[in-house]
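Heads up, one of the protein chains got dropped from this complex, but the rest are sitting where they should.
Chains: A and B, in written order; residue numbering restarts at 1 for each.
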Amino acid sequence: MAESKDIITRRQLLKNGCCGGCLAGLGALGGLLAAKSRPGDTVWQIDPYKCIACGNCETYCVLEESAVKCVQVYELCGYCDYCPGFHEPGATALDTGAENELCPTGAIKRKFVEEPYFDYTIDEPLCIGCAKCVKGCAAFGNGSLFLQVRHDRCLNCNECSIAAACPSGAFKRVPADKPYLLKNVENA
Amino acid sequence: MVDPNNNNSPNARIASPWCRSAVATALIGAIFSIIILTLIVANYVQGRVHEIRIEKRLENLKIEIREDSVDKQALIDEIRLLDLEFRQSRLPRPSFARTGGYLLLAALAVFVLGIKWADTLKKKTQIPKLQQDDTGEQVRQAALARWSVAAALALAGLVVLLLVIIPHVDFSTTDAEDASYPTQQEIRQNWHRFHGPEGAGVTADANIPDNWDGKSGEGILWKAKVPVIGHNSPIVWGDRVFLSGGDPNRLNVFCFDAVSGNLLWTGDVKRTLPKSEEEEFEVMEDTGFAASTMATDGKRIYAIFVTGDLACFDFSGRNLWTKSLGIPDSMYGYASSLETFRNMVIVQYDQGDAESGKSRLFTFDGASGRLVWQAKRPVANSWSSPIVAQTETGIQIITAADPNVMAFDPNTGAEIWRAECLAGDIAPSPIYAKGLAFVVEPYSKILAIRTNGKGDVTKTHIAWSVDEPGPDICTPVTNGEYVFILNSDGLALCFNTVDGKKLWEEDIREDFLPSPSLVGDKLYLLTEKGAMIIAEAMPEYKELKRCELGERCHASPAFANGRIYIRGVENLYCIGKQ
Partner (left out) sequence: MKRFAHTVIAIAVLLNLCAAASAELLFPPPEFESDYVMPTTTTPHPHQDVYEYVDVAVLFIALSLASYLVLKKRSRRATFVLMILSLIYFGFWRKGCVCPIGAIQNVVLSIFDSTYAVPITVSLFFLLPLAFTLFFGRVFCAAVCPLGAIQDLVLLHPVSVPYWLAAGLRALAYLYLALAVLFAATGSGFLICRYDPFVAFFRFSGNVNILIIGVCFLLVGLFIGRPYCRFFCPYGVILRQVSRLSKWRVTITPDECIQCRLCEDACPFGAIRSPAVEWPAVEYAKAKKRLAFLILLLPVLIVLCGWGGSRLKNVTSRMHSTVRLAERIYLEEAGEVEDITDPSTVFRATGETIESLYERASIIRNKFILGGWLLGGFMGLVIGVKLAAVSVWRKRTDYEADRAGCIACGRCFKYCPREQLRLSKTKQEVC
């Protein structure tokens, strides 16, 4: 009886030792992580200068309606009458007819400002992030239309499924307090 | 295991009205779930198929309309109709899916709750099975478990075998190539590090220009603005010139075309910031953020900055890797330059005082940035650079710092010898020629150490030591017979390498920050004001010519392919014969 008691205490001792060791290990890991950690979260964003407008953003997002949408930076826009981001190449007329529009959902609104300028705005709820307009604007225009992750929609998945499918490595983690990578005039 | 005592007869199942209603609830939930699920799936599939069909048709129509067609208006109408249809199908899809999802969730919750409820009502106390031979059963189970784990292992082995034998793309022809490194010949033809091959400051090129003028532009092949300031010297490999620059906001590496002077690319290096915001990282202006000269192994270039950030780029400007060695504890700011050995980069990382034990010599693999070896150095912070010397007793990395001059085996990092002979802030680098390593102690002495020693050679291998003012900044230069030193106040001295006998002494009355160089038998001394003094070195000092650049110079010039590259405080100059 005494012996078995002894065994139990010995085993108990061993277990306590292991438990303490594990706790110390956990503490060490915590310390290591504290050194590697940084306050503040990161969010996903597209570097517009790397994006090639492949169209993956529309289909690869885990959301049925992609969190990536097109944005317009007005300072860069040429306010052209013929907008390569709005009109089909070789459009029959420069108007808003469906046969002349690039956008499959009609999410770009074209408004007359003054001769000869037109203003193009994105109707966000309609935009599906297909990047058809981005491709046109980048190739033949100023590139003022480009894709951005809209953070009012983005779920901020641990690994963004679009990032995993992005062919140009344009997706990156950015600090949550500066969540957008907009093109600007200095960088244009 | 299914309980054999559980009564499965239909009578028991609907024993109570409560149980019956629970089952009914579950049934309703299940039916609803199935209906909603079907609707969602159908909507999704139908939508997708339908939309793809419309998209195809629209695409074709849009091509058609651009061609000269007969009835344009009809086409336009059809496109508009299809477009409307597409939008009507596409846009409500997400909200439909969401609503469907909530409904499905609710239906499933009803189903699960109903069935759980029924389950609880139906459950009876279990009556234990008859006592069996438990021991035998457990032995059997253990044996089975062993076999099952072994089977899992065998299965995994089979999968691995299958995966290994299926053909795969093998592009890795570069393994052998990766081990390749520049020959001594190539190193001699270029200027791959601070103060040239072996850090000796000697160029093998006989075709170096000796006449130019910055004001008139005579002899200047090109001049290029360096976007960010830095006191490091240019390095040259083939038709590329590299240098780095840095300020609190950025750390950059610049690559210039040696022929045209065009800035080919700029590499960004991520800066390690101090841990806390209050601890502002301050750098002396004389040192700056980029005092360390870069180095190259002919395939990759390496740069280190005052913040301890080491970066590697390939010749096309791609950042292969970056490493933070930790912010160095250096009195005037880290300034030691890099050296390469084969395809590795060597970093002399001296910090704190000799007792602090923080000083290291690192060697990293160039391709991967992997640490190959590191050696602890019992020395204080220093600003001198390591050299890889081809001595008679093998290749050695020779380093100088307070108080030890030390030599290491470049392959293993093992210490070969050390001599405790220096004191003070050591900034000039050691130089090597014909079995002797020359080191200087600022303001007080010049020493020559025989490099064939082992262990502590302080008492045995110091060939000579003379008490003359040694430079505090400029690295000496030697042609094997004589060693020339240049103090920053302009006092130049020449010694015999064999016995340390002083041959001449000359006060040039200029300030010097760049180190002296030797072209053939002529000394090239660049003053801080930017004048290159070309002087006869032997048998006595005789100034031959002064070539003005017209810009202040902190960095040492680079000599390669019949040209001189001089970095002024703002511009990079290439000097050569037209």
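Rule of thumb we're sticking to: contacts are C-beta pairs under 8 Å (C-beta built on N, C-alpha and C of every residue); 3 or more make two chains touch, one makes a residue touch a chain.
These numbers were taken from a predicted model, which means no experiment stands behind them.
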Answer for the absent chain's shown contacts is A, B
Have a look at B:R98, B:K376 or B:K454 and name the one touching the chain we're not showing. B:R98
Per the definition of touch given earlier, which of A:A53, A:C103, A:I128 or A:L147 contacts the omitted chain? A:A53
Contact with the hidden chain, among B:L75, B:I115, B:V259 or B:M331, goes to B:I115
Could I get the residues of subunit A that touch the absent chain, sorted low to high? 15, 18-19, 22-23, 26, 29-30, 32-34, 36-43, 49-54, 62-64, 71-80, 113-114, 117, 119, 121, 135, 138-143, 150-152, 154-159, 161, 164, 167-169, 173, 176-177, 179-180, 182, 186-188
Going by the touch rule given at the top, which residues of subunit B touch the chain that is not shown? 1-3, 94, 97-98, 101-102, 105, 112, 115-116, 119, 125-126, 128-129, 134-136, 138-139, 141-142, 144-153, 156-157, 160, 163-164, 168-175, 177-178, 270, 314, 316, 318, 320, 322-324, 367-368
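We take it that only the chains that are shown with their structure count from here on.
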Which subunit B residues qualify as touching subunit A in the complex? 55, 58, 61-62, 65-66, 72, 75-76, 79-80, 83-84, 86-87, 90-91, 93-94, 97-98
Residue numbers on subunit A that touch subunit B, as the complex places them: 63-65, 88, 90, 92, 97-99, 101, 104-106, 126, 128
